[in-house]
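Sharing a structure with you now.
Every protein chain except one is present and positioned as in the full complex.
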Amino acid sequence: MKNKENNKGRIQLIIARTVAYIILIFLSFLCLFSFYMLIINSTRSNFQLQSGFTLLPKDHFFINLKNAWNDYSINIPRGMLNSFFIAACCSVLTTYFSALTAYGIHVYRFKLRRFAFYFIMAVMMIPPQVSAVGFIQLVYKLHLTNNYIPLIIPSIAAPVVFFYMKQYLESVLPMEMVEAARIDGSGEFYTFNHVVLPIMKPALAVQMIFSFVGSWNNYFIPALLLDKKELKTVPIMIAQLRSADYSKFDMGKVYMFILLAILPVMIVYIILSKAIIKGVTAGSVKG
Amino acid sequence: MKTKRGSGVSYAKYGYLFILPFFIVYTFFTLIPQLMTFYYSLFENYRDGLTQIGPNFVGLKNYVTLFSPDNTGSIGILKYFGNTLILWVMGAVPQVVIALLLAVFFTSYRMNLKGQQFFKTVIYMPNLIMAAAFAMLFSTLFSNVGPVKQVLLAHDLIDKSFDFLTMKVPVRVLIALMNFLMWFGNTTILLMAGIQGIDQNMFEAAEIDGANSLQVFFRVTLPLLAPILVYTVITAMIGGLQMFDVPQVLTNGKGTPNRASMTMVMYLNNFLTTSKNYGMAGAVSVVLFLVSTGLSLFVYNSLSSQYKDTAHKRDQI
Partner (left out) sequence: MKKLIALLLALVMVFALCACGAPKADSKTEGKVFNIYAWNEEFKGFFEKYYTVPEGVTVNWIITPSDNGAYQQKLDEALLNQASAAADDKVDLFLAEADYILKYVNSDATQDITKIGVTDFSNTYAYTVQAATDPNGVVKGVSFQCCPSALIYRRSIAQDVLGVSEPDEVQAKLDSWDKFNAVAADAKAKGYYMTASFAETYRPFSNNCTSAWVDADNKLQFDPQIEAWIAQTEDFIKNEYTLTAGIWDQEKNDQMFKDGKTMCFFGPAWYFNFCMGNAQDPEKGCSGDWAICEGPAAHFWGGTWLLAPAGTDNASMAADIMNTFINNEDVCSKLVSEENQFSNNQKVNAKFAEDPNYGNAFLGGQNDVALFSSMTSNIKWENHTIYDQLLNEGLQNNMQEFFKGQVDKETALKNFYNYVNETYPTIVTP
């Protein structure tokens, strides 16, 4: 009897695994294909790119790399460093303060609690395009152009990240834990930083990745606020290559730079996605 | 949670303290510009070349214009709202369903899939490519002389006049597909983190009780994941209503054909780019804001009450 059930279970498992692998392989193919095209395109010259699509790489990879690297209007390592600095600051600030805000609203009972929550929920619905124009004018008035402050500080207030943290806390944080910490004499900030944050590791890692990528690829606002060559970020430089004049226009360089620009984000992703998995062990403390 | 109300009171000031930085920064950098936008929706305020016209107070005139039939006889904003909904449903429904499925695959100890790290990395990769670059690749693939058309033509599956990038259904499908590819990995990771946060003892207990994987999924995973799932649905909805970059780049901002793939935010953008028409743009924003707030609060309340009910029942059992 038990043997039979075991067998049935095993067959089910095999079927489930097969289905899972088929779906995963199909989706991975779709994802990898776009990536593959990017790599292929980075091996082709501008003229070759004009003639459309091909599956086979050409021999222009190192020439494109050299051209992109030596382009005097852009400075790739500098751009990457700038982008990295902004993206790292944004992702740390946005996750920390969103978690802090979410914790504040989730754990404490105060008069304006419901108001604060619904307020943030409401403003989350406003498309960013709406405030962009006013924001630019504000920055001009404050003479904060060519400065990273208006690109970094606003990330403290990210309604979407807040909402995620709030939902996450709701599903993982038992109030008993906070109470226990209080009984142990832990201060409120200490509890948050040393008890709650470790539990939230997977959530923090996820949102860090997302905000890092979002900031890394952000073009429009930085393009309007930064014009000093040494402050420019990767997307601005890519746009600059794309709008190069006809005599210097080189799509090969553009694809090469796009490819290079993906590498750092991928490394960050791989590092942080480990933290999502490690989070499981931290989470089990609460049992 | 209800029982803790009494003990929380003396800590109220920490509540304010914890949320203070958020509100200060938000008010300064975002709320003020937003309020200005809403305020300006009551004004005639745009640029004609370099000449600033207005702001002149015009009451609700911008809203009246917005809801009046345009040159083609239809009410623009309703049409674009409809387009947005269609495009969103086409992309977001598969996105959430597939992501949920993958998240379960990845987190299931019984499945114990090989090569997880590889798959997890690969499915997130499209999100790393900038929307503009992604659309560029798609345009080459599906252009009138692109490989996809050539292959389909060679097998007599389509007519010579078939054009992916200018026909209504193919354009919409491409937009949905691109949105799906760009965001399903993202959603999977979110849900995965949510499942990782669930107490493993719950799964073990369910298995000891003899539950099969479907039962575990519906009785344990789904209810406990509910808060994160609500988040996913709502943000996917907001993201959908604010859909902009993919259709903008793929159709060059035109919403081809016959504006059938023009979304609300693309419409909003039309007012902002050249004429800096803050009056009309403000009016579109207000409408968009009201619609999405209404929808989200509805979804939030109905889903939240549902999962709170089930959670309650589970506690009783």
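Letters are used for the chains, namely A and B, taken in the order the chains are written, and counting of residues starts over at 1 for each.
Please note the rule applied: contacts are C-beta pairs under 8 Å (C-beta built on N, C-alpha and C of every residue); 3 or more make two chains touch, one makes a residue touch a chain.
Source: prediction; values computed, not measured.
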item	value
Candidate in contact with the missing chain, chosen from B:145, B:205 or B:290	B:145
Of B:17, B:167, B:233 or B:299, the residue in touch with the unshown chain	B:167
Sites on subunit B contacted by the missing partner chain, in the whole complex	46-53, 70-73, 76, 140, 143-146, 161, 163, 166-168, 252, 254, 256-259, 267, 270-271, 273-275, 277, 280
Contact set of subunit A toward the excluded chain (per top definition)	46-48, 50-52, 73, 136, 140, 219-220, 223-224, 227, 229, 236, 239-240, 242-249
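Just so we're on the same page, only the chains that are shown with their structure count from here on.
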item	value
Centre-of-Cα separation between subunit B and subunit A, whole angstrom	16
Subunit B contact footprint on subunit A (complex, rising order)	12-13, 16-17, 20-21, 23-24, 27-28, 30-32, 34-35, 37-38, 41, 52-53, 97-98, 100-101, 103-105, 107-113, 116, 120-135, 137-138, 150, 153-154, 156-157, 159-160, 162-164, 167-168, 170-172, 175, 179, 188, 192, 202-203, 205-206, 209-210, 213, 217, 219, 235, 238, 258, 261-262, 265-266, 269-270, 273, 276-277, 279-280, 283-284, 286-287
For the subunit B and subunit A complex, residues of the former touching the latter	1, 4-5, 7-9, 11-19, 21-23, 25-26, 29-34, 36-37, 98, 101-102, 105, 110-111, 113, 117-134, 137-138, 140-141, 143, 145-147, 181, 184-186, 189-190, 192-194, 196-201, 212-213, 224-228, 230-231, 234-235, 238, 241-242, 244, 265, 268-269, 272, 276, 278, 281-282, 285, 288-289, 292-293, 296-297, 300
